[in-house]
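Quick one: the structure is below, questions incoming.
Missing here is one protein chain; the remaining ones are kept as they sit in the complex.
Order of writing sets the chain letters: A and B. Residues in each chain are counted from 1.
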Amino acid sequence: MSKRLFIAAVFMSAAAVLGFAQDSGGAAVWGWNESLDMIWLFLGASLVFVMQAGFALVETGLTRAKNAVNIVMKNMMDFCIGSLVYWAVGWGLMYGADRAGGLFGVGSFFKNVMDDPVFYRDWFFQVVFAATSATIVSGAVAERTQFKSYLIYTVFISALIYPVSGHWIWGGGWLSKLGFYDFAGSTVVHSVGGWAALIGAAVIGPRTGKYTKGQNGKLSPKAIPGHNIPLAMLGVFLLWFGWYGFNGASTLSGSDSTIARVCVTTTLGASAGAIAALCTSWILFKKPDSSMSMNGALAGLVAITAPCAVVTPGGAIAIGLIAGVLVVLAVEFIDKVLHIDDPVGASSVHLVCGIWGTLAVGIWGNVEGTARGLLHGGGFAQLGRQALGVLSVGAWAGLMSLVLFIVIKAATGLRVTRKEEMIGLDISEHKAEAYTGFQIFSNM
Amino acid sequence: MSKRLFIAAVFMSAAAVLGFAQDSGGAAVWGWNESLDMIWLFLGASLVFVMQAGFALVETGLTRAKNAVNIVMKNMMDFCIGSLVYWAVGWGLMYGADRAGGLFGVGSFFKNVMDDPVFYRDWFFQVVFAATSATIVSGAVAERTQFKSYLIYTVFISALIYPVSGHWIWGGGWLSKLGFYDFAGSTVVHSVGGWAALIGAAVIGPRTGKYTKGQNGKLSPKAIPGHNIPLAMLGVFLLWFGWYGFNGASTLSGSDSTIARVCVTTTLGASAGAIAALCTSWILFKKPDSSMSMNGALAGLVAITAPCAVVTPGGAIAIGLIAGVLVVLAVEFIDKVLHIDDPVGASSVHLVCGIWGTLAVGIWGNVEGTARGLLHGGGFAQLGRQALGVLSVGAWAGLMSLVLFIVIKAATGLRVTRKEEMIGLDISEHKAEAYTGFQIFSNM
Partner (left out) sequence: MSKRLFIAAVFMSAAAVLGFAQDSGGAAVWGWNESLDMIWLFLGASLVFVMQAGFALVETGLTRAKNAVNIVMKNMMDFCIGSLVYWAVGWGLMYGADRAGGLFGVGSFFKNVMDDPVFYRDWFFQVVFAATSATIVSGAVAERTQFKSYLIYTVFISALIYPVSGHWIWGGGWLSKLGFYDFAGSTVVHSVGGWAALIGAAVIGPRTGKYTKGQNGKLSPKAIPGHNIPLAMLGVFLLWFGWYGFNGASTLSGSDSTIARVCVTTTLGASAGAIAALCTSWILFKKPDSSMSMNGALAGLVAITAPCAVVTPGGAIAIGLIAGVLVVLAVEFIDKVLHIDDPVGASSVHLVCGIWGTLAVGIWGNVEGTARGLLHGGGFAQLGRQALGVLSVGAWAGLMSLVLFIVIKAATGLRVTRKEEMIGLDISEHKAEAYTGFQIFSNM
């Protein structure tokens, strides 16, 4: 009982200190413009929050039953830790006053005021984007990563990696000054998460049994099917639903008619992505593959995220179709050529199609003075700016992720033991089963 | 690898062509009225989108585990295909310039402009309704239909069947001119999908083992229980949630106080439907049946969809109660008398209660100049108009569905083989299992 009292005491004293905040105050009553913006961003952010559930279900559904508790725990806790960390540090790095020639922001750390509704409104909308970036990695490193190590990773992507490149693009930093354009985050959110996913999966190594060496000395990959396709599909629907907030509310204004365009391009891009992936898998593998089709819809969504405000419906379909083909080829390439084990295809969806969507702005972009692409008389100028952004964010996020995962590996270890992996992370890490009472084949 | 390059090339050239769009431009900044309408329709449409997830779960949960991948794939792909088709053709037929005395619209096919926010806004709100109509059929033809044939069907309902009768009622066509009233689509959406569901299920025939001939020569139906009731119930909750957008945003205006009435009547209609179906099943079958209760809630929602804006709370309860009784009787009648195998009761819910709700406008409708029904001094005039709409839409949707399913059957075949049906469509059509690792009885 003394242990319990101790815990309570620790938290209570920590808590009391936190409570001593700045000034008090009431609330402003706003005009229609500010009010509409506020509820638009509020509802948009709430929709983006639902994407956390979507990620959790997609990743759970596409992996094995013995690791399902672990996956949903990672997906909940990375949001919880990420939101505190982004409040404490991340927001200030991303949206604080510009320093070092646009490299990062400074200010507003641990911001604890009572009366700053604009800060509150903007922070809520931004924290859900930060959390999206962080959670992308969860699926790529699934089924063999220590829970503890994953939580450490999540602190650093939310506090440092995401906010710094975010500052370059959305915080008034150097890339935005050069004319790089990323409307809702194909690069800012998805490719940053995608780089961390790819590198995390590479550093941590494949799941035991995933690759076996044949007699010719070549590695051949084994398919490890997911355990709950309906749940994964529900995840796709929830992600798509949330994406309307992700893209739509990225106007940051409720009275900007661009919202109307965004909802159409987002819908058509996602649909085209799913159809293209379905057809590609049907031709390549002789079956209308469900996980490829799901990833195709997500690929279309990721790709249309950067250009959704500056392309026509036809452009959106084009971008989505290509994303749907790309994601299938990328999944094959990463698995069969690179031999990196990404159980849910997170890097193919978020990194490859995040890059693709970012470049597509330079091809189909069609708004004078913002993003005028190759097909609309803009020449290669915008495409060049987009490529610069892709490369520099890739360098930052890739390098930082590499350092981070190597340091965690050295410091606390990244993987569970082979025995723990065989038993499953639910029992070895959480001492729990996901589906108590159900007969599940032990060798899966 | 050359095959892959080929695929990529095909998509890329197709895509490049699509990308050459019309004029460029910026965005308008709207006043409060237009802005509020835009975000109202945007959020309403996003809620209606969630109904796709709801349908997928209800249908998956109420059918067998061996067909779960197939069902969720149908539900995702019909939205994806439907949205492209509705952009290309459907929208123009439904909302293009009125032709042939109100029979269909013409214009705005493949509409690929940059600056038409009103079109964007309205298209997004309409496409999710079109998709709802299409996806209703999925459950009725579940567990024995070829995936390919289902995709062909979905093209035609989204491109032709739904838009034409939609034009009659919402596109300014002949029924609307005669005073037919359907606020949010009991007829436009639900009964059209319901007709296709009933006729599809009839043409394709029952699942193997569903009806057995007894010694007296009579067919006796066998109950084939669904495999995941909690998932089905989640689907009902998501459908109900989405229905608030379906009915609420059908005001098409964010400043029309009718919204407030709609939310109340929708809630009470659904609740009354569930209670009535629960009681009816309890009396008839001596048990508080879960699938009947779920269908009762949906029946109440379908029925209140047409009249939700023109009835009082009491009227909504009355309409919902009757819908809840009707749906149970209809499920029994279609199964035991007509011997049509509709695994999830889609035609009872959407067709029977869609008709009921449409007629109810002529009984409980209470708005002068719009829809004044029998119980409120309007005589039989409105009821007659509603019956005319039910009959003519029934003739159109019923006949077209019949032709469509017969043509598909002749051209490519509708059913999988008996052996494929036994194995389950997940393995035979998609070469996948929904629940890898779980022990599932093979004879189910």
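Throughout what follows, a residue touches a chain if its C-beta (ideal position, glycine included) is under 8 Å from a C-beta of that chain, and two chains touch if they have at least 3 such contacts.
Values in this document were obtained by computation on a predicted structure and should not be read as measured data.
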| item | value |
| --- | --- |
| Candidate in contact with the missing chain, chosen from B:290, B:305, B:358 or B:401 | B:290 |
| Full-complex contact with the absent chain, from B:97, B:219, B:260 or B:411 | B:260 |
| Touching residue (missing chain; options B:159, B:276 or B:340) | B:276 |
| Chain not shown, touching residues in chain A | 3-4, 7-8, 11-12, 14-16, 18-22, 24-32, 34-36, 38-39, 42-43, 45-46, 49-50, 52-53, 56-57, 60, 68-69, 71-73, 75-77, 79-81, 83-84, 87, 110-114, 117-118, 120-121, 123-124, 127, 147, 228, 231, 234, 429-439 |
| Chain not shown, touching residues in chain B | 32-33, 36, 40, 43, 47, 64-66, 225-230, 233-234, 236-238, 240-241, 244-245, 248, 253-261, 263-264, 267-268, 270-272, 274-276, 278-280, 283-285, 287-291, 293-294, 297, 309, 311-315, 317-319, 321-322, 324-326, 329, 332, 363-364, 366-368, 370, 372, 375-376, 435, 438-441, 444 |
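Just so it is clear, only the chains that are shown with their structure count from here on.
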| item | value |
| --- | --- |
| Length of the line joining the C-alpha centres of chain A and chain B, rounded to whole Å | 33 |
